[in-house]
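The complex appears here minus one protein chain, its other protein chains still in place.
Naming follows writing order (A and B), and every chain is counted from residue 1.
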Amino acid sequence: MIRTSVIRTVAAAVALALGVTACAGADQNSGNSSGKPSSVLTIQGDAGDPTLTENFNPYSSTQLEGTRLIYEPLEVPSSVNGSYTPFLATGSTVVNPTTIKYTLRSGVKWSDGKPFSAADVVFSFNLLKKFPPLDTTGVWAQLKTVTSSGNTVTMTLQKPNVPFAATLAQVPIVPQHLWQSVKDPTKFTNTKPVGTGPFELDKFAPTQYMEKKNGSYWRAGTIAPTEVKFPAQSSNQSTNQLDVTSGKFDWSYNYLPNVQKTFVSKDSHNKYWFPPGGTIGLFLNLTKAPYNDANFRLGISYALNRSTIAQKAVNGYTGAASLSGLVLPNLKADLDPSLPNQGMVTQNTDQAMAAFNKAGYTLQGGKLEKAGKQASITLSMPNNFTDWVAAATEVKAELAKVGVAVTLDEPQYAQYEKQIGAGTFDAAMGGFGGSGNPYTDFNNALNSKYAAPINTATVNNFERFKSPTVDSALAKLAAATGQSAQQQATYQLEQFMYHQQPIVLLYYGGSWGLFSDKNFTGWPSASDPYMLPTTYNNAMLVVVTHLRKA
Amino acid sequence: MRYVLSRIGLFVLTLWAAVTLNFILPRLMPGSPLDAALAKLAASGQQVTNAQRTALESELGSPHGTVLSQYWDYLGNMVTLNFGHSYTDPTRTVGGSIARALPWTLILVGVTTIIAFVVGTLLGVWAGWRRGTKADTTVTMGATFFASFPPFWLGLLLLYVFAFKLKWFAIKGGYSEGLTPNWSPSFISDAMQHSVLPGITLALTALSGWVFGMRNNMINTAGEDYVTFAEANGLKQRTIALRYAARNAILPNVTAFGLSLGAVLGGSVLVEGVFSYPGLGHLLFEAVTNHDYPLMQALFLVLTVGMLTAIFIVDLLYARIDPRVVRT
Partner (left out) sequence: MSILQTVEQPAETPSSIPGPRRTSLPGPIQFLGRAFATVWSNGKARIGLSLLGLFILIALLAPLISPDSPTSTDYTPYEGPSGAHWFGTTGNGQDVFSQFLYGARVSLLVGLIAGFGATFIAATLGLIAGYRPGVVDNVLSFITNLALVLPGIPLMIILAAYLSSHSVWTIVLVVALTAWATGSRVIRSQAITLRTRDFVTSAQFSGERLGRVVFREILPNMTSLVAASFFAAATAAVMAEASLEFLGLGNPATISWGTILYQAQQQNALLTGQWLMIFAPGLAIALLALSFTLINFGVDALSNPRLREK
């Protein structure tokens, strides 16, 4: 033991001496360190702490994100506005509110050379039915049957739910000839993935994996990168941020403070796009008084200066939220034009007081009181979500000015999750929407079927909102096939959000895309907002297939 | 002999109590593995739906059975070293995760402790022998100063200067991305290079214990008769310092090894975090934030048994050094 230790000690000392000269090696992974543009795309990949888990099972919750480039779904809706990019399907038709028909692309091959067919699609869906743990998006809670005939696949739903097509279309399709012999696909890590996608697995190492271009991809000619490299990121955000600014990546997803100074100024190729990707709001527990009183909520809403809150929370990268519930400008096509000022509300203490008065509260010596008791709120948020904490701190300061006492409760995420899931909270910071589909956003947040009783866990509708009016508007929207019917139902929901404020929306949470256009162009941007710049979910597939060589 | 037997009995009893505490403590923590898994999903910005929750529930297999039956299973598994699957990543066995991380920590902490021991003890001998001189003051003050640094802070500063600004070392990890751990010289040199900054951080902050232990022991032995006798016989100062005084002074210092190892191991949790070093400390912090009970339990067990054994040996050595203890 001692002998080898001495050897190691010496070796460490040698390494120390070498450290200075050997440091050039640290840069060897840099995709864009050479002068010429490279055809290797480097994406800051999955958190691999301390090492990555080799898992390319497209149905696993712990799959590596690069799996998205290996398996294709039928279509991918844009997370900005819901418009579809076709992959294995060339298109889809809504036959009636419970039937959707997909036409499949012909001539597609699996990367092992076997042809892709409608049978693979039916097999994949039935696999999810047979193994519910694989069904992470809950398709079989809505589906009744999936059948094929020739190159069409027909799916029927248990209940009218046209917007659910967005979920159905995104189920990854796996090859029947290989997966039918997998005994337990829930524990299958699929280390030799065979898919139809633009890339196939090349090399896997504990802290990085590489994928190479699939030469037989159905539109291989238009795929720019010859190779995609996914170096693992750390679970430590600061480390990742330092890594990003060192210029190693073509694409990464990271919030950066002072992005102009810390990133853009470091290289003329560095670009960023921080579009709104969802709405951060104040979720008041609607099973408790006075939060169940819309007037009280309106009072809170008018008392807040949303631009200041956004400035404090996210460095002003995104702004105040529209109270319509829509993420703007992403979904501006769906916005009810009759809403004043696009649903934006400015701080107005008089209006706040008027609303509070209607709720029975009056200002007594600087305190907002009803029957001698001051209005007080305990506001919960996870302690490591610094933007939420900053926003809540500002909310607390602003509400103090109208006499409402706010106490901040900052547990760890797991505890927060438990609180909001069980409904044992006063108020909580939370995220609303961001799916790119108004129905999904409103349905998750407002559908009374998710409003579980207190102490029963739910993942949606934490505030436990229940309204027959809203439920029927949601049902109408789910069944609407024509554009005008969809619009009408969406407008109704927006009006309700705006006037009742079941969730007091505050500011838009950002989607933090950082790019380098040195090797590749065609990144999503404000002028070409085809997708949110997330390096996870199917945005990866859409963006990578959209790139062009620089 | 009775003393040794009673110490062995105590060792087994402590082991049992520590193992039981390891079982109880994680279960007292708020939140469940399911919530933590959902937290991970949500933190990555993905939509979390009820469907996902149900799917995760069946995938993770939340802890089931009564606490008593869980405890029984737990004891059985500890004996057979079967730690099961990690909650956060069911495709990984806990044993596998630990086996992957263990060598990194063993090497980092081991090498660091040995460097700190050798350098610290030598400095201590020097300072103790030259007691009251400028050299003594410099060594003791320097060691005290470094020992006062929060290790993670020193790590951050080193990271900033040498990795981020000067780019001499990599910002994170135990080896360059894309490499697979093996025994080739190129990999070893790459890994060495990655371990320099965390190693220096730990060694600098762990130095002082050895320096002071040795310095004080030297001062004490310096007054002993045999040293005075040697001096009177006109032996060279250096010979007396190293061959007589230091030899006797080092014994008690060696017994502090076990405890010190534990302290360095604790410090490595944060330092490994700062450098994203792929060792046990980092794994433990990950496990705690993810509420990964099986992983946490196994990690605690590994760390605890390690320390327990070290202290057991210290106890036995202690009895040899001071026979009065045995007389109890």
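We adopt the following convention: a residue touches a chain if its C-beta (ideal position, glycine included) is under 8 Å from a C-beta of that chain, and two chains touch if they have at least 3 such contacts.
Because the structure is a prediction, the values reported are computed rather than measured.
Asker: Hey, which of B:115, B:156 or B:192 is the one touching the hidden chain?
Answerer: B:156
Asker: Would you mind spotting which of B:83, B:117, B:212 or B:275 touches the chain that isn't drawn?
Answerer: B:212
Asker: Kindly state which of the options A:412, A:486 or A:545 is in contact with the chain not pictured.
Answerer: Within the whole complex, the residue contacting the unshown chain is A:412.
Asker: In the full complex, which bits of chain A touch the chain not displayed? Write them out.
Answerer: 237-238, 241-242, 245, 256-258, 261-262, 312, 315, 383-384, 386, 389-390, 393-394, 397, 408, 410-412, 415
Asker: Please identify, in ascending order, the residues of chain B that touch the omitted chain?
Answerer: Within chain B, the residues touching the omitted chain are 10, 13-14, 17-18, 21, 25-26, 28-30, 131-132, 140-141, 144-145, 147-150, 152-153, 156-157, 159-160, 164, 208-209, 212-213, 215-217, 219-220, 223, 252, 255-256, 259-260, 262-263, 265-267, 269-270, 273, 284-285, 288, 296, 299-300, 303-304, 307-308, 311, 318, 321-322, 324-325, 328.
Assume only the chains that are shown with their structure count from here on.
Asker: Go ahead and note the Å separation of the Cα centroids belonging to chain A and chain B.
Answerer: Their C-alpha centroids are separated by 38 Å.
Asker: In the complex formed with chain B, which residues of chain A make contact?
Answerer: 5, 8-9, 11-12, 14-16, 18-20, 22-23, 25-29, 49-51, 53, 55, 60-62, 132-138, 141, 186-187, 189, 203, 205-208, 210, 229, 231-232, 234-236, 239, 242-243, 246, 277-278, 382, 411-415, 417-418, 421, 431, 434-435, 440, 444, 450, 457-460, 511, 534, 536-537
Asker: Under the touch definition given earlier, write down the residues of chain B that touch chain A in their complex.
Answerer: 30-32, 35-39, 41-56, 58-59, 88-92, 100-101, 104, 107, 110-111, 114-115, 118, 159, 163-164, 167-181, 188-190, 192-193, 195-196, 199, 273-274, 276-279, 282-283, 286, 289, 291
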